[in-house]
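Note that one protein chain of the assembly has been removed; the remaining protein chains are unaltered in position.
The letters A, B, C, D and E name the chains in turn, as written, and every chain counts its residues from 1.
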Amino acid sequence: MKIITLGEIMLRLSTPGNTRFVQSDAFDVVYGGGEANVAVSLANYGHDAYYVTKLPKHEIGQSAVNALRRFGVHTDYIARGGNRVGIYYLETGASMRASKVIYDRAGSSVAEASVEDFDFDAIMEGADWFHWSGITPAISANGAALTKAACIAAKKHGVTVSCDLNYRKKLWTPKEAQAVMKDLMQYVDVCIGNEEDAELCLGFKPEGTDVSSGKLDLNGYKAIFEQMRAQFGFKTVCTTLRESFSATHNGWSALIYDGKEFYQSKRYEINPIVDRVGGGDSFSGGLIHGLLTKKTQGEALEFAVAASALKHTINGDFNLVSAEEVEALANGDGSGRVQR
Amino acid sequence: MKIITLGEIMLRLSTPGNTRFVQSDAFDVVYGGGEANVAVSLANYGHDAYYVTKLPKHEIGQSAVNALRRFGVHTDYIARGGNRVGIYYLETGASMRASKVIYDRAGSSVAEASVEDFDFDAIMEGADWFHWSGITPAISANGAALTKAACIAAKKHGVTVSCDLNYRKKLWTPKEAQAVMKDLMQYVDVCIGNEEDAELCLGFKPEGTDVSSGKLDLNGYKAIFEQMRAQFGFKTVCTTLRESFSATHNGWSALIYDGKEFYQSKRYEINPIVDRVGGGDSFSGGLIHGLLTKKTQGEALEFAVAASALKHTINGDFNLVSAEEVEALANGDGSGRVQR
Amino acid sequence: MKIITLGEIMLRLSTPGNTRFVQSDAFDVVYGGGEANVAVSLANYGHDAYYVTKLPKHEIGQSAVNALRRFGVHTDYIARGGNRVGIYYLETGASMRASKVIYDRAGSSVAEASVEDFDFDAIMEGADWFHWSGITPAISANGAALTKAACIAAKKHGVTVSCDLNYRKKLWTPKEAQAVMKDLMQYVDVCIGNEEDAELCLGFKPEGTDVSSGKLDLNGYKAIFEQMRAQFGFKTVCTTLRESFSATHNGWSALIYDGKEFYQSKRYEINPIVDRVGGGDSFSGGLIHGLLTKKTQGEALEFAVAASALKHTINGDFNLVSAEEVEALANGDGSGRVQR
Amino acid sequence: MKIITLGEIMLRLSTPGNTRFVQSDAFDVVYGGGEANVAVSLANYGHDAYYVTKLPKHEIGQSAVNALRRFGVHTDYIARGGNRVGIYYLETGASMRASKVIYDRAGSSVAEASVEDFDFDAIMEGADWFHWSGITPAISANGAALTKAACIAAKKHGVTVSCDLNYRKKLWTPKEAQAVMKDLMQYVDVCIGNEEDAELCLGFKPEGTDVSSGKLDLNGYKAIFEQMRAQFGFKTVCTTLRESFSATHNGWSALIYDGKEFYQSKRYEINPIVDRVGGGDSFSGGLIHGLLTKKTQGEALEFAVAASALKHTINGDFNLVSAEEVEALANGDGSGRVQR
Amino acid sequence: MKIITLGEIMLRLSTPGNTRFVQSDAFDVVYGGGEANVAVSLANYGHDAYYVTKLPKHEIGQSAVNALRRFGVHTDYIARGGNRVGIYYLETGASMRASKVIYDRAGSSVAEASVEDFDFDAIMEGADWFHWSGITPAISANGAALTKAACIAAKKHGVTVSCDLNYRKKLWTPKEAQAVMKDLMQYVDVCIGNEEDAELCLGFKPEGTDVSSGKLDLNGYKAIFEQMRAQFGFKTVCTTLRESFSATHNGWSALIYDGKEFYQSKRYEINPIVDRVGGGDSFSGGLIHGLLTKKTQGEALEFAVAASALKHTINGDFNLVSAEEVEALANGDGSGRVQR
Partner (left out) sequence: MKIITLGEIMLRLSTPGNTRFVQSDAFDVVYGGGEANVAVSLANYGHDAYYVTKLPKHEIGQSAVNALRRFGVHTDYIARGGNRVGIYYLETGASMRASKVIYDRAGSSVAEASVEDFDFDAIMEGADWFHWSGITPAISANGAALTKAACIAAKKHGVTVSCDLNYRKKLWTPKEAQAVMKDLMQYVDVCIGNEEDAELCLGFKPEGTDVSSGKLDLNGYKAIFEQMRAQFGFKTVCTTLRESFSATHNGWSALIYDGKEFYQSKRYEINPIVDRVGGGDSFSGGLIHGLLTKKTQGEALEFAVAASALKHTINGDFNLVSAEEVEALANGDGSGRVQR
């Protein structure tokens, strides 16, 4: 299937192993970013995934293009120009020491791109799905304009639209976010977000639920999902549920609601976590694949949760797993026996 | 003691850390293989361990010889010639992501070796023990012929013979395996294998036991051990018991039966696992040392289980521990306090 | 505040990852040592920490100086000369395999230094705190003489003195230790040590307490703390409590007693441990900062325990955390959520 | 332009830096092979380069596909299946110590591929150029059959065909080579080869020329080129001229002849050489680009020689340079001044 | 001596060895920048070198501070705040392939710093020398304002001022440069620059000299030096002379003129070059040390040229050599015999 994703791909500079920023004499280099990560997941599952962004003409920009090509993402719609590739620095924690991210993304090529850099009609022509996250409109007014133009074109071409709300406090305030995001929700069919995103991006405060307290009130989630559907007309609402015991040990599951069935997935104990950055994106990638190819939303969600559980065991932003590997885990083989 | 092992030593190409095959730009290089791993264990425990195989004359073959020499294995009986060193690629998993092995071993020098490449009479002269595994006869008809010739020579020279059944589905079918293995059992004094090996190599299906279900029916094991002894005349039968909770967390213990006493070892919780490849071989190495030097089969088994638990914390196929380190763990010091 | 520490900084040669000594073709290089580690902690918390030692003039000596400067420790009082930098080799364990340390420190510049190499009057002038550990007098008679001279100067200048007893069996016998240490205790205001240190360095055997048995008798600790205060006149006595489940999993807490309040800290579960060397030193560093800046000994102890829990997640001897990071953990955020 | 190349892409396992095989504990991993290297060059110059081969379905096969995609080569025509990826081991020399290659390529998927694995009509449809080398027919009878089928399809679709003779003594004898190659020459428009290739593959012995003697007889080259054109109907014949002073210092130039003009390129002094493997392939890639886009064969040759001179400074088989970089060198800027 | 330098220290991300940007999965990390490099040289020669800049409060900013502290530079005058650390990407060439630098420095903390961030009166109090380069005023209007404020304070406190003109075409046009630089020259005592800098920054075109042509007209240099002194009142003018044979082979020498003597240094053949970035800065550092401590400008220049020749053999921006090592080379020992 032809699937479009739009956003920023960044240069990720991470300290090797568990070394801290102040003790590191080298950075591991990968490229990643919310929607790019989704695109790689979808390419791995056999789809024609296209990534839409803008990157400088120099070799660092080219390396970002190459990272996508390497894993089968189509880069035909990437505009070239502008000044810089956005950067994020990553230090990977352990036990009670959390991982740290330092962003240095202001002024990136895509944050300064204009709608004219892209032919969204051509891009959406024949597409089956369009995915974006709340990061793209947050990076700049240009980013918000690109997102809206893409949504309009998607709807014009009958493309299903999914959005991962993904609130980022370093990029905008709740007020700024809501001013942009509420308007964009009219184009969204499938909405992905946890309670925090809902509150900060959309102004909803789910009742009776507090993930950080450790208590999980499923009725509360159902209530907020119903309200979100009612107000914005989403077909499907879903969220992941992360239980953070430590930087290296999490619980992981998810919920989905299509107005008929409120479905809760299996729960995975992830210990140790190798790299949890991109965990949410791998869920989105799995969900899109699931909703496009599975019979029920429950099966789709189980695929998405298994896919994203596996992501936590893989270095880098990209979830480098095949559909077969995800199916095997979703079907119950998590014993970790050597596959010879 | 002079101890002979026979088999294939392979070039192991493993991705660094937990990286996947598709994201790796370098391979860590070690050499290993079932019986070679046993030989290294025995050299570490102070025995005169000899490894019998065939390797090409080029530098990759030489590097395999050097890997054995480095850890004190005698390489005098290694024939040189043929075309290639067998390879296995290893990707190390984490949490619910299993480790993966890709074999590329067809056409290796030892798989194409002939009985004439070795003087088994000289090799077995003065030997105290001969160990082989089910992999050696599985790699080729030549491999099966070598194994048989070695067994015959061993018996002629009064050498105790042990065999780790070690069924490998990539190398042969159960039917092929049983055709070869049942015949070879006549030479075996000590048989090592789990229920799966017993069924696939020897045609036994232990009753009331299903390790993969998590339930452990000791009576079932005793029954199958008794049957194995009855049919093939083994003096001793034993097996390891692996509980796979995840790729990085296993339970580990073992059983032994000499016709008189059915003994179950202590159980170790291994978490995290550093590298579980070679875990079974390190058990065989520990068992041979134990049976040669300890007063009871129980002490021998405890040494073997402690040795192989330690192996799971060591990179590479080889179990690089001393007898003193194994004794310390078998005697109860698993606290992991720094040894200054 | 001006804080003085005195001791030996060593070249630490550690095998990468979990590799064993016999399989390693490279060593990671950092510099560290009990009191130097304390000095780095204090520099990180914003103090003017000075390290007093002697190092050769050559580039290995210079590298040790640079390691201290890099993290903000003042090196003005370091004497240069002598023959060698002491070395310790470190192999990092996992699960039931313990980490191993091999010392090669005899004949180091500071072990052969004389009191004349230092102007302790100038060093202690204006200082707020002086910290040393039982390792410094243990390395040589010269080391003991330096320690005594420093203590005398500290007292002359009204400087608070803390000592981490830190018994090392490779450096001296209990008899030798007590001959030196009992005399030095007259200068100590704050004494840090576990029950083993107390017994071996000071001749005390706490009753009813056996950390290695896993049972924790708090009354026993209080009793011994009271005896220590009575005999040596310490203002404050404290100890860490390490529960060693494996090389990678420990429990961690601490006790403090100032004659009025016997306070037990929160307990941390550390799993996985990245590097536990320097854990005790980071406790000392945190405690000195806490006692200098917090309102109660309880707050000071909580800072010290949180600081040293974090140390276990950091490679190298030095505890590279800020006061803000320690406060956050002491205040309860150990969830390990990514900090963006 | 649409350009087709056909051949084997191998896993290259090279020792880091200048280490020897017997001292290396890791291999650097890249993928490469004669025609794949040409394809990457052409993708770098902006062409639609397609690589035709067969690779196993497992992750090592996938990694080879990814390596091509990363650098923009189209992989649509790659068949998947078979048993293994061919391997070559590389040790990089220095000064008078030559680099060493050990091949382990027998039984690779493409060596066992059949003509039915490929739809050469579809592949050649709309193509502008087809390039192959003497290695492809040499790897197996299947390889020779594939080459012939591809050549026939190319001619049917009016595609220009180039061949790099590239005799490899490990793969076939001169007699075997000539039996296959002389027949295939009927399809070739542009023939690339040095005097050794000509003699061993085609049975020609150029007179008065002996590159290994250091003397360069241009008249001799012209004579042989004329004979080659006369006998096989090549439109263009060319060769590189390598002067091997040491493993790290070479002279590099080339000759071309189209029946009218005998043109000799500039000569480059390459010192130090970083990696000379793939030097000839980068010449072929540059030549194809040159002949497709430049006005004269002289300009084409200068592009090809500059491109391949640059290759010697780049790690790996692939020549990762842009057309702009090649032009700059061909136009005379070899000063190596930092480009800021 | 107290020596002040002012400018930007950047994060340098360089590809390992000779790998190209597009093939690199890791970056080596060092920190460097024109004036910071000078400060490190001076600290190595035993001076109290202070670096003045502004850096963010986060850990990347802290790492830059630590890099300076590690090598003995005083960081007391560094302001903390702002958004980012400027970056430059470096790919190291070989033979005819030039090294490449990609700048990503817009918006760095120091480029957005204001004069109020620094107390230049306190900074220049008691200083012996102040050095800056043409990069500092080029990075932004703020940078130019900082430079002017520092120069005025320096002159007020009687501090000698040196300037390395160092024209950078990525930062400003010749017109912009001259508008700023001509004004700043009134404060400069010692001017360092090659003919290109002179023309682009100051509007001078030296006659009869063309370094890039390979011809060296010393009379032309003397003429331009005389004109520069006449117009701007410099006490001393000097320049390095780089002969670029390739990226790894340069000739290196320098000229100095104080109005009386026109002195040409020895010439060094540097082959191979390890890292030529910072070569010019190491010359400035050596020159300042030389002019402050040597009897003649000729001795000063010989020290500076030897120091900067050595820099070309050292990785990173910083010239990590001692005065003793520089003297030894300046005195003629360039044989490279092992120093045991």
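Some notes on this structure:
Just so it is clear, a contact is a pair of C-beta atoms (placed from the backbone, for glycine too) under 8 Å apart; a residue touches a chain by one contact, two chains touch by 3 or more.
Being a predicted model, the structure only gives us computed values, none of them experimental.
For the omitted chain, the shown partners it touches in the full complex are B, C, D, E. Of the listed residues C:I102, C:A145 or C:V338, the one in contact with the hidden chain in the full complex is C:I102. Only one of C:R84, C:R97, C:R276 or C:H289 touches the absent chain when the whole complex is considered: C:R84.
Residue-wise, the contact with the chain that is not shown comes from D:T248, picked out of D:S108, D:T248, D:S265 or D:S308. In the full complex, chain B contacts the hidden chain through residues 66-67, 69-72. Contact between chain D and the absent chain runs through residues 17-20, 22-23, 93-101, 103, 168-170, 212, 244-249, 272, 276-277.
Across the interface with the omitted chain, chain E contributes residues 17, 71, 268, 270-274, 309-310, 312-316, 320, 325, 329, 333-340.
The working rule: only the chains that are shown with their structure count from here on.
Path length between chain B and chain D in the chain contact graph, taken as the least number of steps between touching chains: 1. Chain centres here are means of the Cα atoms, and by that rule the chain farthest away from chain D is C. When chain D is fitted to chain E on its Cα atoms, the angle of the rotation, on a 0 to 180 scale and to the nearest 5, is 120 degrees. Chain geometry summary: the mean Cα position of chain A and that of chain B are 44 Å apart. The set of chain A residues that touch two or more partner chains comprises 17, 20, 22, 66, 71, 100, 272. Pairwise chain contacts in this structure: A-B, A-C, A-D, A-E, B-C, B-D, C-E, D-E.
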